[in-house]
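Okay, structure first, notes after.
Just one protein chain is left out here, and the rest sit where they should.
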Amino acid sequence: MAWFKRSPWILHYNATSCNGCDTEVIVSLTPLYDLERFGIINTGNPKHADILAVTGSVNEKSVQVLKNLYDQMPNPKVIVAVGLCAISGCVFQDCYNVMGGVDKVLPVDVYVPGCAARPEAIIDGVIMACEILEKKYREQKKRRG
Amino acid sequence: MARKTIIPFGPQHPVLPEPIHFDLVMEDETVVDAVPSISYVHRGLERLIEKRDFVDFVHVADRICGLCSFMHSMGYCQAVEEIMGIEVPERALYLRTIWAELSRVHSHIFWLGVAADAFGFESLFMQSMRLREAVLDVFEATTGARVILGVCKVGGVRRDIDTDTLHGIVDRLPTLKANLEEISAVFINDYSIQHRLIGVGYISKEDAYTLGCVGPMARASGLAMDMRFLGYAAYKYLDVEPIVESTGDCYARCLVRIREIFHSIDLIHQAAEKIPEGPFDLKVKGAPNGEFFSRIEQPRGEVIHYVKGNGSRFLQRFRVRVPTFSNIPAMIKALKGSGIADVPNIILTLDPCISCTER
Amino acid sequence: MSEPQEIVLLGKNELVGVVAQLYAEGYRLVQIGCNTLRAAYELNYSFDKDYLFKNLRITVTPGEEVPSISAIYQNSFLYENEIHDLFGIAVTNISVDYHGTLYRTSIKTPFSVDNVRLPEPPKQKAEAPAQKEDRPRQQEAETEGPEGQKE
Partner (left out) sequence: MNSIYEVYQALSMIERVLVFLVLAPFAGGLLAGVDRKLSARLQGRYGPPVRQPFFDVLKLFQKERILVNKFQNFNIVLFFLFTVFSGAIFFAGADILLAVFGLALAGTFFILAGFSVGSPYSHLGAEREVIQMVSYEPMVILMAVGMYQVTGSFKVADLVQHQAPLILYLPGIFAGFLYILTIKFRKSPFDLSMSHHAHQEIVRGITTEFSGPALALIEITHWYENVLLLGMVYLFFGFNPWIALAVSLATYLFEIFIDMNYARFKWQLTFASTWLFTAVAGISNIVVLSIMK
């Protein structure tokens, strides 16, 4: 049954972001936008999370934390790259300490554009991530037989 | 028996949306030492001056930090204008002041919300964030963006606020103020909040000065230090008063920020009354040759933008020293001896902005 | 708008003495910064007292050691560690020494003289107007939106 679609829990990690997208992720959970009406909770604990929302363009040091968080999340799991930095590095793509996008290190499922990404876009992205979560669960089940 | 344990705090932590890491050395629930480690957000944007010329670099300065975005571009532009001897039109100065004060208001309200979240007051967090949307709406109406405004440029600003819009903004402020008064009454009077904040994270006036505290952190310890007195932008035409508390604990920092919100709203009123007609930007010719330390007052305190140019279109050096960097030593001092339950409060009353800190 | 900013040039060995004197006079440390020159580094120690800005400047060559002022101003340790990590200048006797672990960067000492490419100062007068002409137009094009300046 489609339980994943109805109850995805988000983990948010700021990997080298400028706070712009982070505040927008937080804002999307608060009264005006209220992600919780879709059953989405910001858990803050990787072991409870289904969706990893990453902001920022990942650097040398945060990549270890990011991978660590991803590994701690139980399957099925989805990564949402929030903001231009997480997609390509935005203005920082020429910086020496920037990897330029989350997909350089982890498989990203949904890209949310914008600098900073607007809460509406983030909500859209997360809802899209729910569908992918559901699909991943079915594939995983099929593989196990 | 006191057994020493090390509790990792951050970089991913629910009460702290920003990646700073502390190794808290604990004896039971008391912190005996705190070792910060940063650079989770280090991008190295200061070296981008090699690839972007000084006009283009405003966009990078805008993105140093999402919360004080406008202040960074403003500080950078001021430094460049100072070196090049550009007289910015007065209307632009007023517009900058208005946006800067709005930024301060939204940053402080955001802080109130996150702080409420840190001491477990969920509903207050939600209400604060709801109020913050009112300010973001103003940003959206005047600049087209919510967080990163991108409206400042060398020689002025990119957009004008026409008189009707400005009046609309000013008309909206009393409602915002009334709502804020309601919320701040809770922050000031609620017993459980006082229980969490009073006497926590004390920093004396002497420590605040010698450890280099800036902004609300210094003002909460009784130092009347506010860079707006330097009279940059339109502040020289406005009545700026320092907001000082003397107790130096988390509660005092909370009070300082609440009072600053109201003061900022007052400044916006003043600026909207005095704003002159005229052009809002200036064509810029030439390139900076010289150096300047531009100091402005951000929501978190004094920020320094150092610009050095040698006459070419590309700068020789750009450096930004942000308030959080200056406040970290005092925070470490305040953390020692506190309980684990106080750690989020102490860190948050500093209002850390790690992405500016590491650039 | 302009605030007076005093820049004092110093020798490396005088630094600690002058800083101690400033401490006694009640200055606070505002920042320590470093500039990369062609074959040297310029260290800026900025102080402030009652909104009076004072900047001490010393010049060191690569490989030279700089004394720490963290015994006088405790909060200088972060700046000094930063200078050590980003510029590769050895600062001796820092009160809290991270030994190069404060900043972890993909290239070592990204701001050192070997890594930084300094801009050439303009040579001819004739070249300058050509730049000026295309500057404002480019600027207009960039105002469209936050993503506008991406190349």
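Per-chain numbering from 1; labels A, B and C assigned in written order.
The rule is short, and it goes like this: contacts are C-beta pairs under 8 Å (C-beta built on N, C-alpha and C of every residue); 3 or more make two chains touch, one makes a residue touch a chain.
Given the structure is predicted, the values throughout are model-derived calculations rather than measurements.
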**OP:** Tell me the shown chains the invisible chain touches, ordered by label.
**Re:** A, B
Subject >> In chain A, positions touching the absent partner >> reply: 1, 3-4, 6-7, 30-31, 34, 36-39, 41-45, 47-48, 50, 72, 74-76, 137
Original post:
If the missing chain were put back, which residues of chain B would it touch?
Top reply: 5-9, 13-15, 29, 116-127, 130, 190, 192-193, 195-196, 339-344
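Please note the rule applied: only the chains that are shown with their structure count from here on.
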Original post:
With respect to inter-chain C-beta contacts, which pair, A-C or B-C, contains the greater number?
Top reply: B-C
Original post:
From the C-alpha centre of chain A to that of chain B, how far is it in Å?
Top reply: 27
Original post:
What whole-Å value do you get for the distance between chain A and chain C if each is reduced to the mean of its CA atoms?
Top reply: 36
Subject >> CA centroid of chain B to CA centroid of chain C, Å >> reply: 22
Original post:
Which residues belonging to chain A are in contact with no fewer than two other chains?
Top reply: 59-61, 90-91, 96-97, 115-116
Subject >> Touching two or more other chains - residue numbers and ranges from chain C >> reply: 104-105, 110, 146, 149
Original post:
Taking the complex as given, what residues does chain C use to touch chain B?
Top reply: 1-3, 5, 28-31, 33, 35-36, 44, 46, 51, 53, 55, 73-75, 77-78, 101-105, 110-111, 116-122, 128, 131-132, 135-136, 138-139, 142-143, 145-146, 149
Subject >> chain B residues within the chain A interface of the complex >> reply: 11-15, 17-19, 39-45, 47-48, 51, 59-60, 63-67, 69, 110, 113-114, 125-127, 129-130, 132-133, 145-148, 353, 355
**OP:** Would you pull the chain A residues touching chain C in the complex into a rising list?
**Re:** 59-61, 84, 90-91, 96-97, 115-116
